[in-house]
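This report refers to the structure that appears directly beneath it.
Yeah, one chain of the complex is gone here, protein chain that is, but the others are all in their spots.
Chains: A and B, in written order; residue numbering restarts at 1 for each.
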Amino acid sequence: MFFLTLLLLLLLGSVGLAFFIRPLRKFFPLLLTLFTGLLLVVALFIPAQPFPKLEEEFSMWFDVIAVFSFILGGGNLLRVHLMKIQQKKRDWQYSIVTVTGFVIVLVIGLFKVGSKNWSDPYLAQGTAFKWMYDAVFVPLQATIFSLLAFFVASAAFRAFRAKTREATILLVAAFIILIGRTPVGVWLTSWLPNPLQFFHIPNLSTWILSVPNMAGQRAIMIGIALGIISTSLKMILGIERSWLGGDES
Amino acid sequence: MSELSFADHLALWVGAALTFMIFSFLYKDNPFYKFAEHLFVGVSAAYWMVVGFWTTLIPNGIGKVFPEMVSIFLPNLSDTTPNYYFLIPIILGIMMLTRLFGSIGWISRWPMAIIIGFSAGTNLTRYLQSDFIHQVHSSSVPLVVLENGSFAWMATFSNVVLVFGVIAALLYFFFSLEHKGIIGGASKFGIWILMITFGAAFGYTVMARISLLLGRFEFLQKWLQSFLV
Partner (left out) sequence: MKFDTTFWMKLSQIDRRWIFLVIAITVALPMVLGIDFTAVPAPMVEKVFQTIQRLPAGSKVLISYDYGPSTVPENQPMADALVFHLLSKDCKVYMMAVWATGERQSQYTIDHIVKPSFPNKEYGVDYIDLGFKAGGTGLINMLFTSVKRMYTTDRTGNDIQSFPMMSDIETLKNFDMILSISSGAPGLKEWIQFAGDRGNIPVAGGVTAVQATELFPYYPRQMFGLMAGLQGAAEYESLVIHMYPKFFQHRSALRKMAPQTVAHLAIIAFVIIGNIAYFMTRKK
């Protein structure tokens, strides 16, 4: 109980202090980032208590705070669209659709409309929320993503030109993968004799994926890893602080 | 299809109508598409909130501090001892919501600091191990491969392409040296390797997009069968 009181005092006390001393509004969060980040790095190298326990606690806290980001997202959406309706901005009528959809789903989900008991799962058979998920959410999300099939076809026709040597290499690789990952690839070159089996399209496609593609992806992966490591270090050390926002308020 | 209930039929028809509304965008932008698009935004945001509330906030947040309060939702919990330490993430979560109110939005920096610190700390160690050390290790393969004492030319060729491919593609991204002479040649080879990589990625992207469309057509087929067959 002592530690809990101390932690609560530190948390609320630091916020209280920052109310009156404006520079602390950035200083305390930076300190907290430094502490959390370092703790997780140290926990990897020193697997002795209290570090594993602290890592576990912070992971738990992270997961609970993450839920509030869902609420924040919903709240923000509601705020933006209500403002749009109020100010009668362009296409404000559609914002009514967004807000209505949001409110209806929120109400049927939080009140478990259609279930017999409060202890029933929120996605139980017969609930309005499950019906909404299957009838509204699934077709909307799935169809929006499926539109990309049409656009990728259009892009293939209009944009993929063998203008340079590099573009030609890209196109040839894409062709071999596209044919090689379907039964057509098997039929097309199945007549090849044994010594030429490497050129059998599925084999060629597997080779491209597991050798040159692997090399390219590894290089990209190593590059990204170095970028993430340096950005993480900058964040922990407070060099990168754009997440704090521009001004105190 | 006679086993479908009224609710199932309604779901099929609503789903089909929304599917056509989205597809109508392929002809041109129109009010039906805009309606469906805006509905999707609202429904998605609420869906995430509801799921987060029931799956995490109730059992892992409020339920930990006030088990009695959530017993109506989770009547079968054996451990109902309050753990007041969970007050901290709940308070931090509430502080996060101050972002919605401009004048006190700075309070959200405290939970953000934990999120950022946690992500930076874990990413640093995980990417270092999995995406850097392991990748360098996995790319360190023999440049001459012998199988049962004899020279395996194909495996050797593959390993050479792999090792020099990784180095060349990395060199292409390395701008501290001028890309001339050997470095220039290597970075050229690096571009070719990257082009093959992007070609493979394009091929796979096409595959993925077509698959998603197939899913929608399969749904429409089911909808048609519900009243035609």
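Quick notes on this one:
Criterion: a residue touches a chain if its C-beta (ideal position, glycine included) is under 8 Å from a C-beta of that chain, and two chains touch if they have at least 3 such contacts.
Values in this document were obtained by computation on a predicted structure and should not be read as measured data.
Per the touch definition above, the residue from A:46, A:83 or A:186 contacting the chain not shown is A:186. When the missing chain is restored to the complex, the residue among B:4, B:77 or B:177 that touches it is B:77. As for the chain not pictured, it touches chain B at residues 26-27, 47-48, 51-52, 55-56, 59-60, 63, 73-74, 76-79, 118-119, 122-123, 126-127, 129-131, 134-135, 137-138, 197, 200-201, 204-208, 210-215, 217-218, 221. Against the chain not displayed here, chain A makes contact via residues 52, 55-56, 59-60, 62-64, 66-67, 70, 119-121, 123, 130, 133, 137-138, 141-142, 144-145, 149-150, 152-154, 156-158, 160-163, 171, 174-175, 178-179, 181-184, 186, 202, 206, 209-210, 213-214, 217-218, 220-221.
Following the convention adopted for this analysis, only the chains that are shown with their structure count from here on.
Distance between chain centres (mean CA atoms), chain A to chain B: 5 Å. For chain B in complex with chain A, the touching residues are 7, 10-12, 14-16, 18-19, 22-23, 25-26, 34-54, 56-57, 60-61, 72-76, 84-97, 99-100, 102-103, 105-107, 109-125, 127-128, 130-132, 135-136, 138-139, 154, 158, 161-166, 168-170, 172-173, 190-207, 209-210, 212-213, 215-216, 219.
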